[in-house]
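A protein chain is absent from this complex, but the other protein chains hold their places.
Going by the order they are written in, the chains are A and B; count residues from 1 in each one.
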Amino acid sequence: MNRPRVPVKAIFLGAYLLFAILPVYWMVNMSFKTNEEILGLFSLWPKDFTLHNYATIFTDVSWYSGYINSMIYVAINTVVSIAVALPAAYAFSRYRFLGDKHVFFWLLTNRMTPPAIFLLPFFQLYSTLGLMDTHLAVALAHLVFNVPLAVWILEGFMSGVPREIDETAYIDGYSFPRFFLTIFVPLIKAGIGVTAFFCFMFSWVELLMARTLTSVNAKPIVATMTRTVSASGMDWGVLAAAGVLTILPGAVVIWFVRHYIAKGFAMGRV
Amino acid sequence: MARIELDLAHSYKSVAARDEDYALLPLKMTFEDGGAYALLGPSGCGKTTMLNIISGLLVPSQGKVSFDGRDVTHQTPQERNIAQVFQFPVIYDTMSVVENLAFPLRNRRIPEAQIQRRVREVAEMLELSGQLEQRAAGLSADVKQKISLGRGLVRNDVSAVLFDEPLTVIDPHLKWQLRRKLKQIHHELKLTLIYVTHDQVEALTFADQVIVMTQGKAVQTGTPDQLFERPQHTFVGHFIGSPGMNFLDAQVVGEQLKIGDSTLSLPAGRAQTLSSAGRTTVGIRPEFVRLSDSHDSGALRATVSLVKDIGTHWMISATVADRLVRARVAPDVRAPRVGDTVWFTVIGPHTCFYKDDRLIA
Partner (left out) sequence: MKPINQNAWLLILPVVLCVAFSAILPLMTVVNYSVQDIISPERRVFVGTEWFKMVMRDPELHEALLRQIVFSLAVLLVEVPLGIALALSMPASGWKASAVLVILAMSLLIPWNVVGTIWQIFGRTDIGLFGAALAKLGINYSYTGYATDAWATVLLMDVWHWTSLVALLCYAGLRAIPDAYYQAARIDGASKLAVFRYIQLPKLRGVLMIAVLLRFMDSFMIYTEPFVLTGGGPGNSTTFLSQYLTQKAVGQFDVGPAAAFSLIYFLIILLLCFILYNWMQRVGGGPERAHE
């Protein structure tokens, strides 16, 4: 098994990662250039290196508050989505009950609805509730597509855990909460990690609902980034810098859940 | 079928300095060809580590493993020709039962006719013949474990079959059936079987020789009887038996034994060995504690705290010199009441004496 052979996997992975990084590199490149240079000439590294774009973002309150607002409602949404999805996924995975297949499919249909359908009704609903322009409104609105996704993914991972494990735990005298937290959750770690990241991500990038339901106080970064057209034309540099900065929170999230996703499934030592 | 010899130690750390760094402290062990062995111990004692070293899934950090005298330390499980059954059924979901059983043989490119014959033989032995065409995925856990076992048995030159707590996810009422089946197979095929478990009932009923382990050490190897009658280590006394052995602190003074306030005479024949022992631990199993009276020179005064009617016997728990001692008493004896003073005879032929946890007499 130790014959020297071409590391196909490593080459393939390396090639794809290069492909994945190039546009990001180009965006970073742009973020340190002036608009003139971006549109004027082709350069692999900024000729006139400038921090002006980043300065604009950090000093203009409408820019950095956008990041903060986004992070607030995305955090609320992710936590709530996973919290309500865990018990539901467990129910779908372990039991049959009246209407189970139909409810599950109905949940999925919410994920496949074009967001445009929800715009006007949401606008009216949240206006009536007095929740317009609040973080809570966006967090709640995003539940409509994140909760089904969370239930869907978690149920898949839960069904991969043999039911015999639940039964053995009960015979051994575990109470349900103790079994769930100390035995079951560690077994579906990878599922929880990936669900948390996806909930974060889909809420983070969602534009239509976030823009419709907010105006000033809770305006998210995605909305701010759509109005980067000024009198002198599109502000490419600032947009690129903002783009670079939007990657950061998500990168932090996936860094935190990496142990959930990457570590193996360890079932009983010794 | 092979004779397996181990002369090794294993640490998961790259630099092992103290005893705690070792998953398996240095040991030498032999598994005879065709024997049925059990590795018994609590979680974390190193039994699965040992099993994985025997199978080849783990290479020991020091020492070697030999099969029939050949050094196989760096050989893969395939090369060693072992079969392993895991804690939960490991089967190929997309295949039928017969395809599962045939898989190892197909990988070796054995002629199809031979494969079919062998598969049917093994299926017959495991009482799976009626389910051969069914999809393996939809069957119950005990049937799946039989399939796992079957995949190991189809290779007729398999050197040993290793079991890693295989009955963990089986329904209790089916465990007994599977255990019986395993014993049958051992009897018919005379394979070397090594069985890892933390359940003493499984170990004691399955194996000819049981190896009791704790914290990376094998503290005793012996037949179930030997482990029961003469545990060589206090851990064995405590772990085996339900309930385990009673232990009392004692001091040897001259020709006598002081336990608490009482003075007892040492058992004949062992006085010599014990004379220089000083502080010892006296071990006696509940089965061998006798109810007697104050006239018996080997008896201790005890206060009854609990009396349980187990049906086939009484289980009396009493305090002796601040320690709880349990006695198993025949049902025809009149049982004492809670609070009564009784006399337990603890010194007798089955009493064991320990110093530093090791058997000295």
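The working rule: a contact is a pair of C-beta atoms (placed from the backbone, for glycine too) under 8 Å apart; a residue touches a chain by one contact, two chains touch by 3 or more.
The shown structure was predicted, so the numbers you read here are calculated from the model rather than taken from an experiment.
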item: Residue of B:I54, B:A83, B:V97 or B:I259 in touch with the missing chain, whole complex considered; value: B:A83
item: Contact residue for the chain not shown (choose from A:W26, A:F49 or A:Y170); value: A:W26
item: Contact residue for the chain not shown (choose from A:A55, A:I68 or A:A251); value: A:A251
item: Sole residue of A:T34, A:N53, A:T78 or A:S93 that reaches the chain not shown, by the stated touch rule; value: A:S93
item: Where the unshown chain meets chain A, residue by residue; value: 9-10, 12-13, 16-17, 19-24, 26-27, 30, 38-42, 44, 80, 83-85, 87-88, 90-98, 100-101, 103-104, 107-118, 120-122, 124-125, 140-141, 143-144, 147-149, 151-153, 155-157, 159-160, 163, 188, 190-191, 193-194, 197-198, 201, 204-205, 207, 221-222, 225-226, 236, 239-240, 242-243, 246-247, 249-251, 254-255, 258, 261-267
item: Touching residues (missing chain, whole complex) on chain B; value: 55, 57, 76-78, 82-84, 86-88, 90, 92-95, 103-104, 107-108, 135, 137-138, 148, 151-152
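Here is the rule we use: only the chains that are shown with their structure count from here on.
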item: Residues of chain B defined as touching chain A within the complex; value: 43-49, 76, 87-88, 141, 165, 168-169, 172
item: Of chain A, residues touching chain B in the complex; value: 1, 162, 164-165, 167-168, 171, 267-270
